[in-house]
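Quick one: the structure is below, questions incoming.
One protein chain omitted, others in place.
Coming up: subunit A.
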Amino acid sequence: FCKYSSIRSSMITSFNQSSQFLLPAAYGVRNIQTASAASPALSAFGARVGLEVSQPALERAVTHKSFGAVNNAQLEILGKRVAGLFCTEYLRSRYPRLPPAAFDKVLTAYIGNNSLAKYGREIGLQHVLRWDAAESEGAFHSETMSSALNAIIGLVHQEKGAEAAKKFVHAHILARDVNVSDVVKIENPKAHLSRLTTRYGKEKPLSRLLKETGRATNSAVFIVGVFSGEEKLGEGYGNSMKMAEYRACMDAINKHYLFENKDFMLPSDTLSEAEYKPVAFGDTQVIV
């Protein structure tokens, strides 16, 4: 009966669909789900996310430690590191020159608690999550959500193996979009760019005014390009020449550090493929 369908017939006459899942307020318990092991919502969730794991295991993965003894704490520990491994190797290969501080920001954007909680809400995890708000000692809902998602990743790794876990992480976590355009923070971009050109044996950077309009007005526009000899490294706009030069230097720096590999192999590809061609690590950032 319950094998492939999530149908549940009920003879409930009162039209209140939430009454099956939540205890009445008189019991003094908030947000506690009393879904049984054959919960249709849980099996629907599993199918939606593409999990082919056993129902009791999935139920355990979505049970927060505040709910009871059988919980997802151990799976969360495993899943967090599995997600961390696959995301780190992918981002390192994709952005080989990203400095450590910027890299941390990008990694957090993919697998941080808030990101995972946000994604959990987008896949309907809040409807199957089992937790007790009163007992979770002030843990925010985002922590319980991200713990459940980490536990699901750990469960896939445990039950299906590394390849399946990698596919899951790539399909759900790494397929999300992160805008890396202003993740690199530099105090003095002009000096930083000067050091960069020295390192690569290029001529020292020279700013040139490319275009301007309305110089004497209150809304001037200047376009400045920063050149190394004849090569234009970056371009910037601004309503003062100083601002335009600043943006031009930042543009040049971003073009360097945010360099993106398009076609690359991952170290974990060795799990399935014999021939592995490693990606060259980019140079470290310049110290000014």
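The working rule: a contact is a pair of C-beta atoms (placed from the backbone, for glycine too) under 8 Å apart; a residue touches a chain by one contact, two chains touch by 3 or more; residues count from 1.
The working rule: contacts and distances are computed from a predicted model.
J.: The complex has one chain missing from view, so what does its UniProt entry call it, picking from "Large ribosomal subunit protein mL43", "Gem (nuclear organelle) associated protein 7", "Trafficking protein particle complex subunit" or "ER membrane protein complex subunit 6"?
T.: Missing chain, per its UniProt entry: "Large ribosomal subunit protein mL43".
J.: Can you say which of A:127, A:141 or A:190 touches the chain missing from this structure?
T.: If we include the chain that is not displayed, A:127 is the one touching it.
J.: Can you say which of A:93, A:114, A:239 or A:261 touches the chain missing from this structure?
T.: Among A:93, A:114, A:239 or A:261, only A:114 touches the chain that is not shown.
J.: For the chain that's not shown, point to the residue among A:70, A:134 or A:171 touching it.
T.: Residue touching the absent chain, from the options given: A:171.
J.: Tell me which of A:83, A:151 or A:183 is the one touching the absent chain.
T.: Residue touching the chain left out of view: A:183.
J.: Name, in rising order, the residues on subunit A that touch the hidden chain in the full complex.
T.: 4-13, 15, 17, 40-41, 43-45, 47-50, 105-106, 108-110, 112, 114-115, 118-119, 122-124, 127, 170-172, 174-180, 182-183, 211, 213, 221, 223
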